[in-house]
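The complex is shown incomplete by one protein chain, all other protein chains being positioned as in the whole.
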Amino acid sequence: MSTDAVVMAVLVAAALAVTLGVALGWAASRIEPDADSLVERIDALLPQTQCGQCRYPGCRPYAAAIAAGAAEIDRCPPGGAATVRALAALLDRPPRPLDPAFGGPKPARVAWIDEERCIGCARCLPACPVDAIVGAPRQMHTVIAAQCTGCELCLPPCPVDCIELRPVPAVSLRYRQPRAA
Amino acid sequence: MAARSRFPAGLALDTHKQQACGTPIVELALPAQVVLALDQGTGYGAEPVVAVGAAVAMGTLVARTDHPFASALHAPLAGTVVAIETRAAAVAGGRSVCIVIAGDGSDRVDDGVTPVPDADALSPDELAQRLRAAGIAGLGGAGFPTATKLASARDRRAQTLLLNGAECEPWICCDDALMRSAADDVVLGALILRRAAGAVRCVIAIEDDKPAAIAAVTGAIGRRRDDALTLEVIPAVYPQGAERQLVTTVTGVEVPSGGLPADAGVICQNVATAAAVARWATSGEPLLSRVVTVTGSGVERPCNVRAPIGTPLAALIAASGGYRGTPLRLIAGGSMTGRALPSDEVGLTKAMNCVFVATRDDIGARLGAVELPCIRCGDCASVCPAGLLPQQLHRAALADAHDALRDLGVRDCIDCGLCDYVCPSQIPLADRFRDAKRRLDEAAATAQKAADARQRHELHMRRLQEAATAEHRAFEDVRRRVRQPGDDPTDGAD
Partner (left out) sequence: MRFDTSPAPHVIAGYTVPRVMFQVLLALAPAGIAHVALFGPGLLLQLSVACVTALLAEAAALRWRGRDAAPALRDGSVLVTAFLLAFSIPPLLPWWLGALGTALAVLLGKHVFGGLGQNPFNPAMVGYAILLVAFPAEMTRWPVPMDVDGTRTWSELARMSFAGFCGADLAARWDGYTGATALDSIRNGLGLRYTLPELLARGDIAGTFGARGFAWINLAALAGGLYLVSRRIVRWHIPVAVLGGLLVPSFIAHGLDPGIALGPTLQAFSGATMLTAFFIATDPVSAATSDRGRLWYGAGIGLIAWIIRTWGGYPDGCAFAVLLMNLAVPFIDRYTVPRIYGRQP
């Protein structure tokens, strides 16, 4: 084989490598993932309980922390393994078990106020992240069960411990079986 | 004259209709007690208007409702309300609040039950109102309130009233028996419903395996001399009587996915519903009874019975000579879509067209079924009346792949059970799809709740922030005002 051919092959390979490298670099800079849309997409997978068990003040801040690489994806007990799996699939990371440091999975529950004991202090109202408690000072309070996320954030402010979490009332989904007469 | 089936596929099944259809309709003697479920099969209940201890007569209103999917209930016999409590019922979930009425043996009729002399003079709206008050609901198996369907038909300007006399499901023959014995009632009811629906024509569709019913209805139509009232003989193919499939066979138009038959210009009513309407028009009687097929190898004398709504099924079975052999399943409905009931103490509902007492002779193949992996033979796809690919749906259902389930049309599944019926691997496909639909519903509800919570949280945070800003501004205001008198607050101490 002549030297020319070897030189030629090396040159062609080098030119190819340079061209492709430049193209890839350009593509990477142009098609950079949009950080905001990533936060949105992560947020969409979180259960929106706004419970703060992940030590962030709500689901969106946690989503931002995941997007920024500041937090792992294993901090959301209300979402459970399903949420971790969905996050892992979105971010192309291996799924991992929930970190027990942030609490374990619990059955879905909603807050319930013992209206006999409620003194109407209104301290739980601002604590509720989704405004699911109705009431006013010196009036009895109650929880709108359909809107409660079961985050437990209303428990600590209550001075008389009249709030407890109860299992979600069974929701009939009203699936009607169509019939052949 | 016979039309072709124009929906995809379907299958001719062993109908087993001769068992119950040989004899005339048995009029059941008034039972000692009736159990009226507030939910009559649609999933929505009426509200009781009587208290325990109240005396009722035949036709007394006992439960009323404003909900479009629930129907009013009337006492089918004279007596006393002895209980209003949750009991086993032939509804989704298996339990419903029931009004229990003990009969006193008399045949007192409520004063409100008077013939409707002016049925022809009533406007369509008034007719629908009166039918709603009479508690008339679809007797074909769904129990859907007739007035609600009439309203949706008028909203969408449906031109055709399609009276469903197909009765395609095996074992059931109550509509056949009714058409043979009361064809004039069916036709009278059809004309009233046609006017109430604002439709211009009425087609009565009957499967070609019911020659006696076809003859009787042909005669009744002939006596009416109405050009806009016709009979269509359709092939006996399961599930010919399913609403969408029937519409397509008779009109050639497909009901849009997710839509109603009214979107294709058709309103469907069952022939038994039409007969009930005629009964109401001639005697003023609200819906108090229905014809039900009691059949299966597990009863002595299969027959069709006219029985008060709420009659305990045990009384129906007693009227058919009682149990025979070893009854394994008590099924409300037919062999393909019927609901297996836990006990024979439940009351007859408006939606129940058949009580099928099955022994091993009837359901042996299902009992002995051993599920094997899908071999993709495609038999399910070749019978699916909705044109679905059940084997692909099954893969998606096992993987819980919600997008794939939606794309492959799990919502278009009409739950006819044919895929199950033919599957050589004996996979319980219909139940898998029911389960998949339930999970899709749950996922949609969860997603909706999360979206609501997100929005409420955003509003909450914005309000807190605004409140904080307002507080800060107020504080600054105060400070500025405090500072104003002296130029320098630090050397103000004089």
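Couple of notes before you dig in:
First chain written, first letter: the chains are A and B, and each begins at residue 1.
The rule we apply is simple: contacts are C-beta pairs under 8 Å (C-beta built on N, C-alpha and C of every residue); 3 or more make two chains touch, one makes a residue touch a chain.
On a predicted model such as this, the values are computed, not experimentally measured, just so you know.
Put simply, the missing chain touches B once the whole complex is considered.
For the options B:M336, B:A436 or B:A453, the residue in contact with the chain missing from this view is B:M336. Considering B:G112, B:G219, B:G252 or B:P424, the position touching the chain not shown turns out to be B:P424 (whole complex). Within the full complex, the residue among B:R64, B:R306, B:R324 or B:R434 touching the omitted chain is B:R434. Contact with the omitted chain, checked across B:V250, B:A386, B:A436 or B:A453, is made by B:A386. In the full complex, chain B contacts the hidden chain through residues 7-8, 94, 170, 244, 248, 254-259, 314, 323, 327-331, 333, 335-344, 356, 358, 362-363, 365-366, 369-370, 372-379, 381-382, 385-389, 391-392, 408-409, 412, 415, 417, 420-426, 428, 430-431, 434.
The working rule: only the chains that are shown with their structure count from here on.
With centres set at the average Cα position, the gap from chain A to chain B is 39 Å. Across the complex, chain B meets chain A through its residues 42-44, 92-93, 140-142, 164, 166-169, 175, 238-243, 245, 270, 333, 336-337, 339, 353, 414-416, 434, 437-438, 441-442, 445-446, 449-454, 456-457, 459-461, 464. Residues of chain A touching chain B in their complex: 43, 46-50, 58-60, 126, 128-132, 146-147, 149, 171-181.
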